[in-house]
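Right, one structure below, let's go through it.
Take a look at chain A:
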Amino acid sequence: MERSVVFAGFGGQGLLFAGQVLAHAAVIDELEVLWIPSYGPEMRGGTASCTVIVGDEPIGSPVVDRVDVAVAMNPPSVAKFGRQVAPGGLLIANSSLVEEAYGRDDVEELQVPCTALAREAGDDRLVSLIALGALIARRPIVRPAAVRAAIRKVVAARQPDALRADLAAFAVGLRAGREPVRGRAAAPAPDAAR
Partner candidate 1 sequence: MTKRRRVLMKGNEAIAEAAIRASCDAYFGYPITPQAELFEWMARRMPEEGRVFVQAESELGAINMALGAAATGARVLVSSSGPGISLMGEAMSYLAGSELPVVVVDVMRGGPGLGSIGPSQSDYLLATKGHGHGDYRVPVLAPSSIAEAMELVATAFELAERYRTPVFILADGILGQAMEPVEQRYRDPPRSEAPWAVGGAAGRPPRVVRSLHLEPEALEAHNERLQAKYREIAGGEVRWAGERLDDADLAIVAYGTAARVARTAVARARAEGLRPGLFRPITLWPFPERELAEVASRVRGVLVVELSAGQMLEDVRLAVEGRLPVAFHGRTGGMVPTPDGVIDALRRLEARVRPAWTLPLVEAAALDRRPDPDTFSLFGDDAWRPLETTPRGER
Partner candidate 2 sequence: MSTTPATAVPRVVYRRPELLTERSTHYCPGCGHGVVHRLVAEVLGELGLGPRTIAVAPVGCAVFAYDYLALDFVEAPHGRAPAVATGIRRVRPDAFVLTYQGDGDLAAIGTAEIVHAAARGERITAVFVNNGIYGMTGGQMAPTTLLGQRTTSSPAGREAASAGYPLHITEMLALLPGVAYAARGSLVDPAWIGRTKAFLKRACEAQLEGTGFAIVEVLASCPVGWAMTPRDSLAFLRERMMAEFPPGLLIDRGRSAVSDRPED
């Protein structure tokens, strides 16, 4: 079974990075995965995005008609990707920048003030890791421990100083994701520990 996640937002919000962390975590969890930066029409209109597809079998199509999870870190991303979420899927919106719920009945909407939480954690650029934490809390596509190992792997190689803040941001996101859904709740929160 394949699960697809799109990370979208402004350039500089670390979306491609968060996607890569998820992809590395999938490798650590012995899963198949494909990470792809935005292509085609998705490259326009004030959004940067990447798609991560995780599965048990080698990944087929690198492009998805419908995503299982959309992580939308700014208003244009919610507008663009909100409608691409498959029924029963999850839409995580950055409520620091997105004021209203998207308003679909058939998907779980989770509003997380990612920018505010990132600022509390010490760095605006950690928004996407906060969102990734919330995502893993609601949809344990990979184990949280695998995400932490992936963060260590990716960040320690590039910016060892940033490692502690990155891990903290992910933990904050995990906690935020386990809180009750403030949007139009649908599916119950699955067990994050897996």
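Inclusion criterion for the candidates: all candidates are chains of the complex that A comes from, given by their letters.
Everything below uses one rule, namely that a residue touches a chain if its C-beta (ideal position, glycine included) is under 8 Å from a C-beta of that chain, and two chains touch if they have at least 3 such contacts; residues count from 1.
All of these numbers come straight from a predicted model, not from anything done at the bench.
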Given options 1 or 2, the chain of this complex that touches chain A: 1
Chain A residues touching candidate 1 - in the complex, by the definition given at the top: 20, 23-24, 26-27, 30, 32-37, 39-41, 43, 58-65
